[in-house]
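Taken from a larger complex, these chains appear in their original positions, while the remainder are omitted.
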Amino acid sequence: MSLTKIASKTAAGNFFEDFRLGQIIDHATPRTITVGDAAVYQGIFGSRFAVQSSDAFAQAIGYPHSPVDDLLVFHIVFGKTVPDISLNAIANLGYAAGRWLAPVYPGDTISARSEVIGLKENSSRKTGIVYVRSAGCKPDGSKVMEYVRWVMVRKRDEAAPAPAEHVPQLPEAVPASALGDAGLRINVAAYDFTLAGSPCRFADYAAGESIDHVDGVTVEEAEHALATRLYQNTARVHFNQYAESKGRFGRRLIYGGHVISLARALSFNGLANAFHVAAINGGRHVSPLFAGATVFAWSQVLAKAELPGRDDVGALRLRTVATKDHPCADFPLKSGSADHPAVLLDLDYWVLIPR
Amino acid sequence: MSLTKIASKTAAGNFFEDFRLGQIIDHATPRTITVGDAAVYQGIFGSRFAVQSSDAFAQAIGYPHSPVDDLLVFHIVFGKTVPDISLNAIANLGYAAGRWLAPVYPGDTISARSEVIGLKENSSRKTGIVYVRSAGCKPDGSKVMEYVRWVMVRKRDEAAPAPAEHVPQLPEAVPASALGDAGLRINVAAYDFTLAGSPCRFADYAAGESIDHVDGVTVEEAEHALATRLYQNTARVHFNQYAESKGRFGRRLIYGGHVISLARALSFNGLANAFHVAAINGGRHVSPLFAGATVFAWSQVLAKAELPGRDDVGALRLRTVATKDHPCADFPLKSGSADHPAVLLDLDYWVLIPR
């Protein structure tokens, strides 16, 4: 048998020196999100926010029917960027300027596009930092969400020349005036706080207040792999135990976004009416998660904001911290000047909540 | 950082002394059931009843299309009651008077409401028994199913005064005259017994007859957790290995309803035409199930009944017994005067089957 391998047919992903400032990348595999995806996501995370759970509830307050969970949209957009942006990444360093721009409903098709907005080679010359603004778009080109992330990416060839260094200016937080595009104006009079699970509205939360979300959920290998494949995320560290058994941790690493969704679902207990994630200001995957661990979470209200021209909902800026094998009654975050060893995630984001 | 915990924002669940006779509880998070939920449920249980599997089959006999599996509806209703009724329960003691009252189709939204119909403090004064009648309702308030269950619930404060004792009168079984509300009158002439998987009709079953359902299915942690989160059931014992590792069993306890659905799916082999669960007369979770065990089941026909005014279907009253790691060719139930150690579930219910 004569075997001829044409290596270029398979995607090896981009290396640091492959990126160019201003480069636009249209990512592969558009995805129609369905009630099926919503159900698989439901089974994996167990979320209970009423707007996303009940068409009748959503319709009562003004939606045509339940929108797709905001984080499911994020994960699907993120997943599409992986083969081009982070297949050769060593670390996902940060997020900024994430915004949801239009509601997504079952049946909508989403594709992803990224722009390279920053490049910085590391002093080792073995790696560099790539900053991209990625957006999820409908077929008409309109954006449903966007976010910036930066990742440390390997160089294919250490001797390759470095591109001109450019580190983008990124906002410390999304301003309140930029929130709410994906949240329809709702009819608060028709919002049933009993069915939603809590009487607490915007006015009931105070800046500085912290909330232990109490519950914990253990993660199994099959669960995170199901989720991450649902998003068509191809990052090898999540799926390939053969390779990972020889790697840094000896086992599959759980997608960082899985922790975000677990923390969001846990946060229902304390934030039941925070029905819409409107923006991500920043976030850090503080430590890796592996199957078998139990995830807990707590949140602090960093700030409150009214939305210009909106009296139906207000915004809470939250810092949600997720931990592994450590209930959060003590609000773990720092251990002296270092991160508390149980902390997995430190996420800064905005949610909308009825006034 | 100044941390202020407002404990009341998180749900601690009700304790025995929080319940009042006649109290009505509207449970949180209505749920639109979709074909996505049906598919996840299918993947977890592998049921093969034709009416629920095939729109074409269902339409031929008179349904608009396939109804949602009866037990999926039950689990979703049950799940909603957990945060209010059984978050502080020690044991789920029994079921009675369960009835399906209207078919549920994909797209229907179901919420849950419970009435406290009985209260009885235990002699220890540490716990009490709470009896609730819970119903799943459509947005127009019409009921799709209802059932009574009683649970042993902790007291928050042992010194709290006990409510007046009231133990409700519960029927030993749902009468045949109360069956069939959720089963449309079907066109038996168009019911294809070959496609349904068995020639056996109502007339082919005899009271007293026992049927070994032969097959066994092993349960994984990811499977029962997926199912139970799909139902938005929040009982902590099913999800939190960190807490359960310190608990009574050292591990997560599988939701008792999971065993009911496994037994129902296994019962296809022997009861393929028993397409509709019409009522639950009573049931007992005899012993706990943990991941890794293999579940088997057998059934006895306790009684047969005609339905008033119905010549299309008849009712079989079944006692289905599920076991762990024990095939059921010997119909295990008792071991002397005690329960057979392999028995997980002893369920008494009515099914409808074509005549």
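Labels A and B are assigned to the chains in the order they are written; within every chain, residues are numbered from 1.
We adopt the following convention: a contact is a pair of C-beta atoms (placed from the backbone, for glycine too) under 8 Å apart; a residue touches a chain by one contact, two chains touch by 3 or more.
Remember, it's a predicted structure, so these values are computed and weren't measured experimentally.
Assembly remark, whole complex in this entry with 2 chains visible in place, copy number of the identical chain is 3.
In this text, only the chains that are shown with their structure count from here on.
Chain A and chain B have centres, each the mean of its CA atoms, that are 35 Å apart.
Listing the residues of chain A that touch chain B in their complex gives 34-40, 42-46, 48-50, 53-57, 65-66, 194-198, 200, 204, 206, 208-218, 220-223, 226, 269-272, 292-294, 296, 300, 325, 327, 331, 333. If you check the complex, the residues on chain B that touch chain A are 1-6, 9-12, 26, 28-32, 34-37, 39-40, 83, 107, 109, 111, 139, 220-222, 225-230, 232, 234, 236, 239-243, 252.
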